[in-house]
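Okay, structure first, notes after.
With one protein chain removed, the remaining protein chains of the complex are shown where they sit.
Here is chain A:
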Amino acid sequence: MGSMPEMYFNIDHGYLEGLVRGFKAGILKQGDYLNLVQCETLDDLKLHLQSTDYGNFLANEPSPLSVSVIDDKLKEKLVIEFQHLRNQCLEPLASFLDFITYSYMIDNIILLITGTLHQRPINELIPKCHPLGSFEQMEAIHIASTPAELYNALHTLLIAYLEDFYSFCNEMGGATADVMCEALQFEADRRAFIITINSFGTELSKEDRAKLYPRCGRLYPDGLSLLAKADDYDQVRAVADCYGGYRELFEGVGTNPGDKTLEDRFFEQEVKLMKNAFMQQYHFGAFYAYVKLKEQENRNIIWISECVAQRHRAKIDSYIPIF
């Protein structure tokens, strides 16, 4: 690409970057959410979404709507947009977009394997897979003779994937590396924290746990070795205290009403990072950020729809606003 990739970026990827920025402009704003939470029924929700970029995406669904239909349609819309980008793109953006789908593929496999481990029929599991990560051989996964082993292998695969993606972005250099490395570091550290916290009270040994940490985050190496030794939540928190950025996340986390869960705090941080990705131009991070933001938006809409459908309005406000 020469010494200044930005100069040639638009030749190959300019159209798609424009497209993805256009898609990004269609992400729901705070005002839309304020309207959505006022909905009484799912049909109201549909009516309001009609006035946004979602347009008529639910128009051909007979009333009454169900949350799962909305979920399917939301995913379908994202997949259509993503596939369009993927079909139009050139290398190295093609590899980059493939990398994004790999994580969904791995998630799907994990879902299928967990299902088979619990003796669920595969036909029941397939519809639950994320369509962005579906591939032909996926459904044949249950031929594995030793699903349990495969399950463990998958976690290593996920780590390998993160590290691979990280080095791929790092090699790209420029703004892509700046944006993506930060995002992937965050992703890796989040996994490390969550795995550690979830492992308390299970039979996972500390050595095995240490193997599950991705080694491409800001925690590597010192933070990870500290985490590996942690025995309870407070010790994890002590590790986070050493890192600016993570300390703030753990503050205000609690189980009291009004407090947020750690997961939500991480999601909020992710949204913040992804929004910043759009501040720079001529890089691939925007594509990754778009998929992540759209996913968060889908989670928000589903959350609100669930609250509306179950008439459980107390927590309807705990969606994570994006813009």
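Keep in mind that, in the parts below, a residue touches a chain if its C-beta (ideal position, glycine included) is under 8 Å from a C-beta of that chain, and two chains touch if they have at least 3 such contacts; residues count from 1.
Criterion: contacts and distances are computed from a predicted model.
J.: What does the UniProt entry say the missing chain is called, choosing from "V-type proton ATPase subunit a", "Glycerol-3-phosphate acyltransferase 3", "Integrator complex subunit 9" or "Septin 3"?
T.: Going by UniProt, the chain not displayed is called "V-type proton ATPase subunit a".
J.: Of the residues listed, A:Q38, A:S95 or A:Q281, which one is in contact with the missing chain?
T.: Per the contact definition at the top, the residue touching the missing chain is A:Q38.
J.: Any idea which of A:S63, A:Q119, A:T202 or A:Q310 touches the chain not displayed?
T.: That would be A:S63, which touches the missing chain.
J.: Using the document's definition of touch, tell me which of A:E91, A:E136 or A:D234 contacts the absent chain.
T.: That would be A:E136, which touches the missing chain.
J.: Among the options A:I122, A:A210, A:A228 or A:I302, which residue touches the chain absent from this view?
T.: A:I122
J.: In the full complex, which residues of chain A touch the absent chain?
T.: Counting over the whole complex, chain A touches the hidden chain at residues 35, 38-40, 43-45, 47-48, 50-51, 59-63, 122, 136-143.
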